[in-house]
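Sharing a structure, written as structure tokens. Questions coming.
Only a single protein chain was left out; the remaining protein chains are all shown in position.
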Amino acid sequence: MSILTERRVTSLVLLLVGMALLSQTFGQAYSGLGAFSPMFFPQIVLSFWVAVAALDLVAELRQRVVGTRPQLLRVTVIALASLVFLLAMTRIGFFLAAVPFSAVALVTLGLRRPVPVAAVSLGVPAALVALFNHLLTLPLPTSPVAWWF
Amino acid sequence: MNIKTLIASLAVLATSAAAPALAQDFPERPVNLVVPFNAGGGTDLLVRGFAPYLAEALGGDVFVSNMAGGSGTVAAGALAGQRPTGYQLGYWSVTVSTIQPQIKDVPYGIDSWEPICSVAASPTMLFTNAGNGIETIEQAKAAIEAEPGKYLFGSSGPGAMTHLTTVAAFEGLGVLDKIKHLPFQGSGPALQAMAAGTIQFFGDTEILMQRGDFTPLVIFSDARSENFPDVPTATEVGIAAPLNELYLWGGLFAPAGTPDDVVAKLSEACGAAVASEGFQSFAADTQTVLNYRDAEAFDAFFRAQYEGNTAIIEAAGL
């Protein structure tokens, strides 16, 4: 077994991110000194971050904890599908983005019966659009194709 | 409906949306008014009150949507990149349209817009706490000069109108370096600090007088206020142009490139809506000072304001 466990890598990355952000706060031209400097408070916070993240890394190195293995493929598909959906939603409209997302996510999560999957992935977005855009006139993003969905 | 007719009807819808809007057919679908702040704020309520009258004047549907963030610049930045169809309009205030683009790196500027009409405008005033011994602007100046660094003025945030009003007053009087600025997150906390006496000066429109016990010191207008005839104008107390007039105004803007006939139609409808009895009484209830300018006049006013506010932004050190 390698010494790189998922937990150790995450701890290390957190420490490095904190250090990178902290180094960002120095050497930039900002107006004001002390309480008037925009970096006054972030420097306190980030120094604290680096300190506790270092302690955390030490703790992780001293004890070896191996977590459960995730279903990598499944979680990656769901995460990517969610991101694409969230990105697409304001560009091609809620309905057109939600339908393929729902279908992909349901199938990935192990629901394979075609009728309920199709019904949910079409029906739920349609119901939400009908409710918000037309009943409440509180519009969700609409598609560039037509204003009513 | 079979697939072919569905595709055909979608295609018709698509072309009808993409075709340039003709003024005589405008509006063919609901017009969207974008409020650059959260639902429930003062601007939001004004636009929601205005929408039904605009819809009536246009002979179509009008709906309001909110997009908040970055002191209104997020919505303005988003609208500036939209196709100029006239179906999406923004209600921008003086800060969103003339001040923020000069102090922040935002994806829009003076030439991003086709101004449609102005709806409301109120001059701002400088206030102090009632009962603190300061009754006039001269006394305020003397007190600040006597004890530099002792007095604090508040604002609802850096770059807000509440900030710029006070900057204009004290820069105009030459005492800005003897008084400290304490920004708050919104007007609410600032007014609380005013009531508690933490801060001594605050700038806002006349409506503030009804929200607490304050003494108005000076008004940034070309004439004295009807309700407070004893309060001198900034020019009278020696505040020189361009710091002497400040208005909190707002109006409808369309993205640049909107067809002229659509702008004309919207501007006319906007005028009718502002003049309508219903909206007039709404404005009276909410104590909004209406000020309609048509597209041409508003365009000139907007450009003049954009240039004029540069001086005050510099004074504020933004």
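Odds and ends about this structure:
Letters A and B mark the chains as written, and numbering starts fresh at 1 in each.
We adopt the following convention: a contact is a pair of C-beta atoms (placed from the backbone, for glycine too) under 8 Å apart; a residue touches a chain by one contact, two chains touch by 3 or more.
Keep in mind that, in the parts below, contacts and distances are computed from a predicted model.
One subunit of the complex is not drawn; among "Putative tricarboxylic transport membrane protein", "Fe-S cluster assembly protein SufD", "Potassium-transporting ATPase KdpC subunit" or "Nitrile hydratase", its UniProt record names it "Putative tricarboxylic transport membrane protein".
The absent chain, not drawn in this view, touches the displayed chains A, B throughout the complex.
Mapped onto subunit A, the interface with the missing chain covers residues 6-7, 10-11, 14, 18, 21, 24, 30-32, 34-36, 38-42, 45-46, 48-49, 52-53, 55-56, 59, 65, 67-68, 70-72, 74-75, 78-79, 82-83, 85-87, 89-90, 94, 98, 101-102, 105-106, 108-111, 116, 120-121, 124-125, 128, 132, 136-138, 140-141. Against the chain not displayed here, subunit B makes contact via residues 38-42, 44-45, 48-49, 65-71, 73-75, 77-78, 103-107, 149, 152, 157-159, 180, 182-186, 188-189, 191-193, 195-196, 198, 207, 210-213, 282, 285-287, 318.
The definition used in the following text is that only the chains that are shown with their structure count from here on.
Chain centres here are Cα averages; for subunit A and subunit B they lie 35 Å apart. Subunit B contributes residues 10, 13-14, 17, 29-30, 32, 63, 65, 317 to its touches with subunit A in the complex.
Those residues of subunit A that touch subunit B in the shared complex are 31, 137-139, 144-147.
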